[in-house]
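Yeah, one chain of the complex is gone here, protein chain that is, but the others are all in their spots.
After this line comes chain A, so read on.
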Amino acid sequence: MPGTIRSVSLVWVVLLVCLSSRRTSVGAAPICTNGQVGCHVLSLDNLFDRVIQHSARMHGISSDLHSEFEQYFLPSKNQIGRVGRICHTSTIITPNGKENAQRMAREQLTEVILKLLIAWRDPLWHFHQSMAHHHDFNNFSSNKALEMNDMVHELRQGVEKVAEKMQVLGIISNSVTSLASPEVLLPSDSADWRLMKDYDLLYCFRRDSNKVQNYLKILKCRIVPDHGC
């Protein structure tokens, strides 16, 4: 009699362990493996949501700054021909529409996002410096420039985390080279951003931040489609 009770309880325990382990193993490989205190596991869709929110905010700030610049400088909007700006990121091949973005491979899309973010690291820093020295702008604008600069940095780290997680989960292959050496990504013949004026810099960044936001959203709904797409 006690033997049967023991065996039955053992079976229950085993069942419970199996069930609980099955639940936890779905879609969540732990990022912190060292058992660090206070390190809680984030799911992939959660990570995606965060970086998307971040990119949305970054684009919002760049839009605000751009419209402020337009008020101050009133550049002639309708320049004839292609006298207009050439962004230093023009050499990075980016999908220019929804279908093209959807057709692009996940690894490629992730790489494009990372390339863009890396390319803007230095120019934004210098932009912020030049804003700080200009006395025409109020503190509000220069704070925004600083925030923008920080956000690019954080967003890049976030996207790298996402890519890492995707690689761990086996969603993408390990061919994303940006994680290895970021500076390799910048093509050597890119236009020198130092020659660009502040206003053009802002214009280009506004565009690129919008690209990043859209690409991230496409990527998210392709990889984790169930959560709010």
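We adopt the following convention: contacts are C-beta pairs under 8 Å (C-beta built on N, C-alpha and C of every residue); 3 or more make two chains touch, one makes a residue touch a chain; residues count from 1.
Quick note on the criterion: contacts and distances are computed from a predicted model.
Of the candidates "Hemoglobin subunit beta-like", "CDK-activating kinase assembly factor MAT1", "Cytochrome c oxidase subunit 7A2, mitochondrial" or "Prolactin receptor", the chain left out of this view carries the UniProt protein name "Prolactin receptor". Contact with the omitted chain, checked across A:Ser9, A:Asn46 or A:Gln102, is made by A:Gln102. The chain not shown here is touched by just one of A:Ile172, A:Leu202 or A:Ile218, and that residue is A:Ile218. For chain A, the residues touching the chain absent from view are 56, 59-60, 63, 77-82, 84, 90, 94, 96-99, 101-102, 207, 210-211, 213-214, 217-218, 220-222, 228-229.
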